[in-house]
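And then chain A:
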Amino acid sequence: MMIQWLWITALHVAPKWLESLVEQLFAALPVWLTSNLTPTDATDFIVWPLLQIGVMLLIVLTVVAYLTLAERKVSAWIQVRVGPNRTGPLGLLQPAADGIKLLIKEDVIPFKADKVVFTLAPIISMVCAFIVLAVLPYGPHYASITNINIGLLFILSVSSVGVLGIILGGWASNSKYPLLGALRSSAQMVSYEAAIGLTIVSALIFTRTFSMQGIVEAQRSLGVWFILFLFPSFIVFLVSAVAETNRAPFDLAEAESELVGGFHTEYSGFRFSIFFIAEYTNMVVVSAIAATLYLGGWYVPGMDWVAAQLPAAYREAALTLMGVTAFSIKCGAILYLFIWMRWTFPRYRYDQLMELGWKWLMPAALANIVLTATIFILGKELGLVRSVKGVLEMAWQGKVFFTVAGFLSLFPILALLNAINRNSRSFNLRAQRTTIPLSTRKVKLSPGVKPA
Partner candidate 1 sequence: MTFQQLLFIGFAALVLGGGIAVVLLRNPLYGAFALITSFVGLSALYVMMGAQFIGAAQIVVYAGAIMMLFVFVIMLLNVRADEERPPRHRFLVWLAAPLALLLSAGLWLAVAGVQGDRAPSGEAGTVERVGKNLMTRYLLPFELTSVLILLAVVGALHLAKREKE
Partner candidate 2 sequence: MLPLLVELPPLPTLRDTAFIMPEIILTLFAGAALVLDVALPRSKKHLTAYFSLIGLAFVAIALAQQVAMTASLLPISAFYGMLFIDGLSVVFRFVFIVAAAFSILYSIKYLEFEREQRGEYYALILFSTLGMMFVATSGDLIALFVSFELMSLSVYVLVGYFKRDKRSNEAAMKYFLTGIFSSALMLYGLSLVYGVTGHTNLGLISETIAGYVQGGTAESGDPRLLLMVALVLVAAGLLFKIAAVPFHMWAPDAYEGAPTTVTAFMSVGPKAGAYVLLARMLLFALAPMREMENLPGWAALLAVVAVLTMTVGNLAAVTQDNVKRLLAYSSIAHAGYILLGIVSGTDMGYQGVAFHIMTYTLMNTGVFAIIIALHRQGVIGENLNDLNGLFSRAPSAAVLMLIFILGLAGIPSTAGFVGKFFLFGSLIQSGKPWLTYIAIIAVLNAVVAFYYYARFARAMFLNAPSENIADASPLLLAPSVRITLTLSAIAVLFFGIYPQPLINVADIVAQSITTVYAQSSGIALR
């Protein structure tokens, strides 16, 4: 907490101080080097972002490190164990110990591996995971690195390239388990990416922008979180997000009982830990998207009122502080949910996974687009909402209408899913067992089961 306070104060005074420093620096540089760059531009576009990036990297890396600890601690609680508690107080130094161990381990590259790709794969994974951090809205003003017009699209596109790291890693190992893991995970991520993309579309009907800050501002100007309007979309997003990050119950790619370690079976030492870091960073990113799209990002209803009570000089700093805290809490909650899920649900079978993606989540997302658009047009025709220069305006009636309609739209979607999947046998183990023809059956049925 103390560190954060210091940081916020620094944020408050930073720009002017930085600018004068850069000006002095410029005086020392040769003219030809700086002829096209004013000190102000240099501060705004180079020095300041670099500082922010450094800080963000530090924080996110720490968060990721402690996420691994959290995973182990939470799993321990769920299984009524203690979890790591030997390294440091409450085991808090465990991530550091893990890191050091992985760093000094022998770095094995299999003899028959494709060495270039083998080395490149973890790097691609990590770079793609980290680039995305640039557009996340950690808080208002200086607490986010950049705010681009296509933020959400940018995240989707970069994370879609991130899959490549996994595929290449699996292929380059030149070994069967990694290849199978990579095949599984790429198919999985590509199919669930489609569901994520589609479910985001329905959210965009309310956000009216792809910019991450813009999405938060849209919720701030309305004073609500979009989870109220977009409940079905949120659920689809959450499920797809778990699958997208290759986590249980969708961790087919690295199913230990089937594929040893999946795509990173052959990786060891620090290369392995890079994959690990990328995976956990992806978790953070996905939870940040969920928090931004559906839970208001750094916005909490009432925070503007609180800020207004403070002296004008501290208003922005207080808003930033509250925003960053709220954002962290929301992300943390979703991350906790992910961990909770992992230690609660059994793993899906591969065909079930594909079926869930294409026959449940995809139709649900599509239907949700249609429904949300219909509801929005309906609200517009009823005069409950209007769009002023790309910003939505609505009174409390509108909010109630959209909330109720959002929750009610669950029913038609469920009806549709039921209609599509009524005859599906993928999730009905008993039906599956009885449909396997006798001739191909390797194992005798137990006495109680009737043959097909």
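Here is the rule we use: a residue touches a chain if its C-beta (ideal position, glycine included) is under 8 Å from a C-beta of that chain, and two chains touch if they have at least 3 such contacts; residues count from 1.
The candidate set was assembled so that all candidates are chains of the complex that A comes from, given by their letters.
No experiment lies behind these values; they were computed from the predicted model shown.
Participant: Please name the candidate from 1 or 2 that touches chain A in this complex.
Facilitator: Of all the numbered candidates, the touching one is 1.
Participant: Show which residues of chain A lie in contact with candidate 1 when the two form their complex.
Facilitator: It is residues 36-37, 114, 116-117, 148-150, 153-154, 156-158, 160-161, 163-164, 167-168, 170-171, 179, 182-183, 186-187, 190, 193, 197, 209-210, 390 of chain A that touch candidate 1.
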